[in-house]
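Only a single protein chain was left out; the remaining protein chains are all shown in position.
To keep things simple, chains are lettered A and B as they appear, and every chain counts its residues starting from 1.
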Amino acid sequence: MSESVPLTILIADDTDSDRLILEAIVKKEGHRVVSVCDGQEAISAFIAERPDMVLLDALMPRLDGFGAARKIKELAGQELVPIIFLTSLTDTESLVHCLDAGGDDFLSKPYNRVILKAKIKSFSRMREMHNEVQIQRDQIASHNDHLMQEQTIAKQVFDNIAHTGCLDAANVNYFLSPLAVFNGDVIVAAIRPSGSMMVLLGDFTGHGLPAAIGAMPLASSFYGMVQKGFSMVDILREVNQKLKQILPIGVFCCATIVDMNFVKKKIKIWNGGLPDGYVHRAATGEVETIKSTHLPLGVLDDMSFRDDCQHIEMELGDRLYMWSDGIIESRNGSGDMFGEERLRALFDSKKQAEPVFDRILNSVHEYAEGERDDDLSLIELTMVEPAEVINTNLDYEPQRYGGLLEWALDLELKPSTFRMFDPLPLLLNILVEVPGLRSHSGNLYTILAELYSNALEHGVLGLDSSWKQTPEGFARYYDERKKRVDALEGGFVRFKLDHEVEGDGGTLNIRVTDSGPGFEHQRNINNSHKAEGYSGRGIPLIRTLCDSLRYIGVGNQVEVIFKWDADD
Amino acid sequence: MTGPVDTETLSMLKEVMEDDFSELITTFLDDAASRVGQLPSLLEQGDAKALRLCAHSLKGSSSNLGAIVFSDLCFEIESRANDNQLEEIEGYIERIEQEFLRVKSALEKLL
Partner (left out) sequence: MGIQSRVSDDGQELVISIQGRFDFSAHQDFRNSYEALSRQPGTYRVDMNETTYLDSSALGMLLLLRDHAGGNSAKIEIVNCSPDVKKILTISNFEQLFTIQ
């Protein structure tokens, strides 16, 4: 018995004795035989039995081997069905004819059992391999389909992000690569409650969908915070921190962000890792460059992050251009890059009627000579009067402050709370929801912490801060503090916070009242750091951080006023 | 001079065919007799193509049975028919008929 898998083999030979011999040999090798006498029968038998292999006599009546072979190959289609021609034709021309007709091999007469066995075995192996390859190919095709589907969905999600905001405003011209989802470019733009416009152009490292994933949190932070009135610096920090947190090391986002103020006719701009931005002066045609002076977003932690910006005045008609490196790196047929010089030169010719924006796109398109030239992102912002910018995009939400602006908060803490709750994080969490206060959170924390500890320790618990002068006294102080808090049965500390908007900024009024007896504050107003009762209350420190501080009544109530100005 | 049929070939055939060996012999002899008989009339008709095919077929089947000499004679006829040299074929037909008798006799002994 042969060791290969039993096959079904079709034998077509018009000479009876030859056919008998072949049948016997093939059966002896353990295979199943289907035998016919001519070409026509061979085709019918092939259709009926779908054999694994065919042994075909070259010269037969009715339809000869060549005709039968062609038809069988056609019927087999994608499947590999080896055809071995049985022939004692020896001339090359005839053998070539066999191969042309679809034959894969020859077996000459007299039939040699060993040779036939070898050929069957070898073709059987080939068939198996072929089948395997087909299966793998089908798997790959199927996976590919899935991938394409996923990418289509991702692109739709991405397009929703990429094309919201105020990109349709009258003073905005932009081109975002249709393949942006795959090359990591993103443009977000929104109008702030104050009327100015904030735009961010980002270029995430990497390619494909991973590059685009960073765009989602970036866009959601951007739009959420702009709407609430947060400043460009606030938003920059938040986005940087978020990206640093979620992106793997080595993945980052080169970006330029700009805040364009139409009333004051100036821009504030920050460039981390993108090519130079241009300010094109309408009057003189001159170009000022805005260089990248920062590391890209997502690289530095919040502490190391630098948010210093450039401030540039722009007159009506002046234009700001920002682009990703796709323009500069566009290549022509010879592989040369478009380059910065060419780009810069486009701004020089005053005589051209074509607007610069179109000029840029058309030049790159021509240069690329049909090579892929849509892998670029470009945005042009024109300085206009404020009225031209308001409400131009109907899809955009109506202007309103979304942040905490006019409010008052009353929080009273009683003994059981003193023991285990620190109110400062809670209060601070609320305060940073006020757009103008977020950047002052450090100072506000210091102020509240001092006022709270004064109120609790000196006011309610009656501790004497002079104990804290010596190390032993220090330990004793805190020991005593714990004892008194645990033993406390009455008393309170009350926070009253009040915030109002004032012009371009706001005022925060903080009042802390405690249930203690107060202290002699009136006598010591001009001598604050030396006077009795003031020591240890950190008053000098607080004074440097706020606009005003005063004690009210018997001294168990303190009022601090903290003003902020819009970061414009 | 070699015998009309090659004994090694035949013993291999016997092993392969087993009980069908006799059927093979008779099948061959019947077929071959018929084809040999056709040769003269085909030559008379001057049908070179048919002559060629007939001789070719005989050549193949007889080689399978180990009738080497016979097979070679068939080849002579086949190639001359292929080149349209019909004049010489008559002589070969005679020789084939003779050789066939020897082959037949040798094979019948094995039945």
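Heads up, the rule we're going with is that contacts are C-beta pairs under 8 Å (C-beta built on N, C-alpha and C of every residue); 3 or more make two chains touch, one makes a residue touch a chain.
It should be emphasised that the depicted structure is a prediction, and the values quoted were computed from it without experimental measurement.
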{"item": "Omitted chain's touching partners, listed by label", "value": "A"}
{"item": "Absent-chain contact - pick from A:65, A:82, A:202 or A:296", "value": "A:296"}
{"item": "Touching the absent chain when the full complex is considered, from A:205, A:220, A:310 or A:515", "value": "A:205"}
{"item": "From A:65, A:273 or A:436, residue that would touch the chain that is not displayed", "value": "A:273"}
{"item": "Contacting the left-out chain in the complete assembly, out of A:254, A:343, A:437 or A:558", "value": "A:254"}
{"item": "Contact footprint on chain A, counting only the chain that is left out", "value": "205-206, 249-252, 254, 272-275, 292-296, 299, 304"}
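Basically, only the chains that are shown with their structure count from here on.
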{"item": "Length of the line joining the C-alpha centres of chain A and chain B, rounded to whole Å", "value": "82"}
{"item": "Residue ranges of chain A in contact with chain B within the complex", "value": "14-18, 20-21, 24-25, 28, 59, 88-89, 109-111, 113"}
{"item": "In the complex, chain B residues that touch chain A", "value": "9, 12-13, 16-18, 20, 23-24, 27-28, 31, 53, 56-57, 59-61, 63-66"}
